[in-house]
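Single-structure report; data block below.
Only one protein chain is missing from this complex, and each of the others stays in its spot.
Letters A and B name the chains as they come in the text, with residue numbers starting at 1 for each one.
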Amino acid sequence: MSQIWLIPAFPLLGFLLNGFLGKFFGTRFVSFVGPMSIGLAFLQSVVLFFEMLRTEGHRIIENLYTWMAAGSFQVNISFQVDELSGLYLLIITGVGFLIHVYSIGYMKGESGYYRFFAYLNLFVFFMLILVLGDSFLLMFVGWEGVGLCSYLLIGYYFEKHSAAEACKKAFLFNRVGDFGVLSAVLLIFLSIGSLEFNTVNAQAAAQFEYGGVLVTVITLLLFLGATGKSAQIPLYVWLPDAMEGPTPVSALIHAATMVTAGLYMVARLSHLFMLAPVTMNVIAVVGTVTALLAATIAITQTDIKRVLAYSTVSQLGYMFLAMGVGAFTAGIFHVMTHAFFKALLFLGSGSVIHAMHHEQDMMRMGALRKKLPITYLTMMAGTLAIAGIPFFSGFFSKDEILWKAFSSPLGGGVFWALGFLTAGLTSFYMFRMMYLTFHGNSRVDSHLQSHLHESPWSMTGPLMILAVLSIFGGFFGVPHALHFLPNGMELYFHDFFAKLPGEAHGSVDTEIMLMILSVVLALFGWFWARRMYSGSLEAARRLGASWRTLYDLSLNKWYVDEIYQALIVTPGRLLSTHLLWQAFDKNVIDRSVNGSGVISRGAGGLIRGLQDGVMQTYALIFAIGTLTVIWYIF
Amino acid sequence: MLTLFYIFAAISIICAFGVLFMRNPIHCALMLVGTFFCLGGIYVMLNAEFVAVIQVLVYAGAIMVLFLFVLMLLSNNEPSQVAVKWDAAKMLAVIITGGIFIQVASIFSDSALTLGEKGNYPLEKIEEIGSITLIGQLLFTEYVLPFEIISILLLVAVIGAVVIAKRRFN
Partner (left out) sequence: MIPLTHILILSALLFSIGVLGVMLRRNVIVIFMSIELMLNAVNLSFIGFARSLDSMTGVVFIFFIIVVAAAEAVVGLSIILAIYRTRKSLNIDDFNLLKW
């Protein structure tokens, strides 16, 4: 049997080599070791993927050693490859490899080049641990590790104040989520007694009553962790700020892999979540609202990476909506297609930024398509995918989600309506981004004009590969209604996830009709964006001026950050300053420590009085001693 | 016999209290001499005549005379001061000493007090040999070592006293 442990071992080796020897051996060494380690991991993942498909039950488990055994509690380090983790392995290592290759060109000339690749390799290592672990504890090791690497990579330009703030923010919000996960793990251990996923899933129905309080609390806590990691309301605010990191980081961590960790966890524990319909409802609602909220913010942003960041939050909302209505397969399908086109979009925007010498404001771009043709074409492919234009990958996955939101027994028309509206907004702001950047009149600074050139092959190569995947990747999961291909995704995951209670409602005709409606809306969004942004921007400005209040609210992200600052940060700081520091630390603790000194000095002073030099005092003490001795002896 | 003992005991106690409470130190010394005489009387009643004589000769005769010499040499500047200056520590001292006395007295009056083994010289034997002869015999045979040592002690004490009290002639 093949070795599963090799898959995370390659990136770990890459981290060690790059981290410790990268400085000495130079750029060439790092450029080779970094991507190569991920490439080898990808090859091993492919081997194991096919082996898993050949295995009975579609699951390979490899037990490395016993981590801790205390009484009845035993945790092993063991990796498992099954349908869910196999797919994730391919995505992580495949897209990760492409991004590593891209980084060779993007990060060229940066100081700390070796540090970047070391951290990136470490990140892939931890992400692989996360998806390969067969128990909560091992997954949590990976969970924390990717949070750590996210912090390190967002803060890559650590001399910049905004970057330092952003990485702290990311880590802190992650931490809040981690509290939820840990509490849930504790409760699961108390009620089931084991932390292995397979055991928990198998015994969940027996141990928890359907809709009971305990299972609802556990799943809500787990979902809290997922909102932290996967940037949903209320813990999403770190993701837009995380754009301070280099663009490949945004592509890998904040588009394709880390933010999907929360979704992985929910999908992995589908049997557990199915037992708590309240939580499922909460997940679906939070996902929908987040998707809509992020989309409303994205339509006014001018930083190209911010648009993509909010787009990521919005698309993650879609995936959670899918999870919440029980369409786990559709959710994971969208994870896959989103990894393709979002990584493509981020890498493409990185190419633009690279050509523009790190200018990120779209208002200073325009008419770049002649200068950056490959970037333009590949990004167009990604945009068509995300907007849901038919036969591109995003169309299949997003429509599957919308249909399931409508038809599932846990879903409803409202979910579909809000998702539909969000899809329209998505199409609009994505094409807005394209037109502002690549079409229209050039607003580029004059001294940059002459320097504009297409990116090197190390950057455009991955772009092209991802474009192909974005265009054709959707054919894995063609919905049943359009039966020109079987639905590969459903065949792949056929019995993996928990079954929905109750029947789906809605017919094939309804599905086709909803599909046509969303295509029409997407095209409408495209045309409107084209009207507003492909020529002069006058119409857009007038529209913004006439809806002043809403425009400001959207541009300022609905002031969510400011609300958090006022409600949580400032009271917390006041509390700790006035209560904990002044009242408690200074008055109580310092006083008691000083008090012990004062007491010793006082006692010493008292006892000093016994030695006063007058002989009769000493004689008195003799007599007291004598009396005591006589009394005791007799 | 017993009444005589009580009389001597009473007088010795009164003289001892006199030592304690007399203002003039010379009066204290004289009271102490009185105590010694009474104790000597009691020794005679206990068939220890030689000890009684030695007590009067050495203690009352030599040591107390030495005390009186030193007193007269030194204490001519503080004639009339109160004997005891009472304060809290001194009260405590009285209480503690009273406690000691009560403890010891109760131990001694306990009838279950066991004594050591009887010695070899009952009264008849002493009268047969003669008490001084006996003491001499014991001093120079059984207790000769302590005897020699205290003679050296005396020598050292005399030399030491002369050295310490000598006036330095610079």
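Convention: a residue touches a chain if its C-beta (ideal position, glycine included) is under 8 Å from a C-beta of that chain, and two chains touch if they have at least 3 such contacts.
What you are looking at is a predicted structure, and each value in this text was computed from that prediction instead of being measured.
Here one chain is not drawn; of A:190, A:363 or A:614, the residue touching it is A:614.
What subunit B contributes to its contact with the hidden chain is residues 1-2, 5, 9, 12-13, 16-17, 19-20, 25, 28-29, 32, 35-36, 39, 42-43, 45-48, 50-51, 54-55, 58-59, 62-63, 66-67, 70-71, 73-75, 77-78, 81, 83-85, 90, 93-94, 97-98, 100-101, 104-105, 108-109, 115-123, 126, 131, 134-135, 138-139, 142-143, 146, 150, 153-154, 156-158, 160-162, 164-165, 167.
In the full complex, subunit A touches the hidden chain at residues 611-616, 618-620, 623.
One rule holds in what follows: only the chains that are shown with their structure count from here on.
Averaged C-alpha coordinates put the centre of subunit A at 101 Å from the centre of subunit B.
Per the touch definition, subunit B reaches subunit A in the complex via residues 89, 92-93, 96-97, 99-100, 103-104, 107. Subunit A contributes residues 616-617, 619-620, 623-624, 626-627, 630-631, 634 to its touches with subunit B in the complex.
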